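Take a look at this one; I'll ask things after.
A single protein chain has been omitted; all remaining protein chains appear in their positions.
Chain IDs A and B follow the sequence of writing; residue 1 opens each chain.
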Amino acid sequence: MVNRSLKKIYAILIYLFLYAPIIILVVFSFNASKSRGTWSGFTLKWYLELFRDRQIMKSLYYTMLVAILSSLIATIIGTAAAISIHKMKNFKKTIIMNLTYLPVVNPDIVTGLSLMILFIFTRFPLGFISLLLAHITFNIPYVILSVLPKLKQLDKHLYEAALDLGATPWYAYKKVILPEIMPGIITGLLLAFTLSVDDFVISFFTTGSGVSTLSITIYSMARRGINPKINALSTLLFLTVLLLLIIVNMRMSGESTKKEREI
Amino acid sequence: MKKKWLSYPYIIWMLFFILIPLILVFFYSITIRTDEGLAFTLKQYKRFLEPIYIKVFIRSVYLALISTVLCLLLGYPMAMILAGRDFKKKNIMVLLFVIPMWMNFLLRTYAWMTLLERRGLINTFLSFIGLPSLNLLYTQEAVVLGMVYNFLPFMVLPIYSVLSKIDRQLIEAAEDLGANSFTIFRKIIFPLSLPGVTSGITMVFLPAVTTFVISRLLGGGQFTLIGNLIEQQFLYVGDWNFGSAISMIMMIVILLSMGVMSRYDKEHEGGGLW
Partner (left out) sequence: MKKRVKILVFAVLLSLTIILLSSCGKENKTTLNVYNWGDYIDESVIKTFEEQYKIKVNYDTFSTNEDMYVKIKSGGGNYDLLFPSDYMIKKMINEGMLQKLDFNNIPNYKYIEERFENLDYDPQNEYSVPYMWGTLGILYNKTMVTKPITAWRDLWDEEYKKQILMLDSQRDSIGIALKMLGYSMNSKKTEELEAAKQALIKQKPLVLAYVGDDVKDKMISGEAALAVVWSGDAVYMIRENPDLDYILPTEGTNLWFDAMVIPSTSKHKTEAEKFINFLCEPEIAFKNTDYIGYSTPHIEAKKMLEPELLNSIAAYPKEEELVNSEIFDDLSSVIREYDRIWTEIKAE
């Protein structure tokens, strides 16, 4: 019992650490002053102004679109790649893994600029698609790195047993391997989404006119000071996600507990 | 071997978007633009060997290492808690772990400044309970804190995903045989989670070496890191050749050390079970 409450306290402390800045951010979205330096009263004006801001709304749209698409596509390509990398022999595996580390180890500015030059050189128009391609590129390694450990953990005979029992390879995959590595895939998807939402440098250099992400909009506000409209937007997004979580949670508790264990 | 085709999309992708850019960076790093055109040179690499640049490089690796170790120490217990049976809503807990990272990075970092400032919330609280205020912001510790904060999920999630499906029977069997919980952790849980730990370390350490916004904001621009150096070369100085050379050196050094680490990983993979 002591053990359990210790765990609880530890978890609470870690979550507090994670959410402390978020609380600050939410509080300051109601600050009448534009500055974080003073508190000059409660206001909702940033929320009202937010919806009138075309620039922010446009970037929100592209941010979401890029993040969702790139994390999904990266997860599909990355998971497939991880499965076959896992089967590879030493030498080949080393080369591929080292190349996979590159986008992770390279500074964003190098990745961003070299991709931009690649696009310009191949006459590929800079815009939404080039942005998406760039995001998928830096997302894939994280998916591979998330899925590989799960594959290493996998019982090698599971798949063969399924084949022996008459399953087609694809069916065996779907029913045996995928459920086993699902936590890794979900981890990869979540990390990819997170990276995509947060990226500034690579996005800045690989996008074209008319396509801007929230990060670009926010960083470019830096010289004049980040407008509290952004805090208001973040608060709303945060609440939306929380609300969704609660709804999903309630529906899930309604269903059988078997489903819960699946993820 | 029927699965080979599964990697083709990725290999094609890699050739295009990773290998070609890499060749490009390498090309920049060994050339220099003179009046007669392009000339090959290793001058850029030599330049990096100057003491100030080495100093910056060592500091970056040092800070990234500390952050990685802290992430591991803080994150491993958290991953175990998430994977354990103590809480019911595991999925929700895991999601709650990444949601803060969906808020913009710059906003989160600014919020940290509000917390750490001289007249910030932490110091206000300290003086409220009668303690002297601390110099928190603009120190190396603040930079490390920023890194740990931003990279923690990248450590916790892969470890969690590995831990979450460790065979319960294995642990129960060990318990039946009289192993105490520490022995179980050392002999069973930790070795089994190693692939996750390796991934976590990779995803924290590698980006931490080259981060530059955290050190600029939380370190008050006083601790130049390798990321700042590279950014300066590409954007402010316009010396893409030197910038590329720094990236190449960093890439080689780090990938070599990763190679050493992966050997260590392999030794444990098969043998560490029992």
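Methods note: contacts are C-beta pairs under 8 Å (C-beta built on N, C-alpha and C of every residue); 3 or more make two chains touch, one makes a residue touch a chain.
All values derive from a computational prediction rather than experimental measurement.
Residue A:I117 is the one among A:M88, A:I117 or A:A167 that touches the chain not shown. Checked against the hidden chain, the listed residues A:A80, A:V147 or A:I216 yield one contact partner: A:I216. Contact with the chain not shown here comes from a single listed residue; of B:V144, B:L229 or B:M251, that residue is B:L229. For chain A, the list of residues touching the undisplayed chain reads 33-38, 40, 52-55, 65, 68-69, 72-73, 113, 116-117, 119-120, 126, 128, 174, 178-179, 204-205, 208-210, 212, 216-227, 262.
Counting over the whole complex, chain B has residues 52-53, 55-56, 110, 113-114, 117-119, 137-138, 216-217, 220-224, 229, 232-239 touching the chain that is not drawn.
Keep this in mind: only the chains that are shown with their structure count from here on.
Centre-to-centre separation of chain A and chain B, using mean CA positions: 16 Å.
Of all residues in chain A, only 4, 7-8, 10-11, 14-15, 17-22, 24-25, 28, 36, 77-78, 80-81, 83-85, 87-88, 94, 96-111, 113-115, 117-118, 133-134, 136-137, 140, 142, 144-146, 148-150, 152-153, 169, 180, 183-184, 186-187, 190-191, 193-194, 197-198, 200, 214-215, 218-219, 222, 226, 230-231, 234, 237-238, 241-242, 245, 249, 252, 260, 263 touch chain B in the complex they form. Residues of chain B that touch chain A in their complex: 1-7, 9-11, 13-14, 16-22, 24-25, 74, 77-78, 81, 84, 86-87, 89, 91-115, 121, 149, 152-154, 157-158, 160-162, 164-166, 192, 195-196, 198-199, 202-203, 206-207, 209-210, 212, 226-227, 230-231, 234-235, 240, 243-244, 247, 250-251, 254-255, 258-259, 262, 269.
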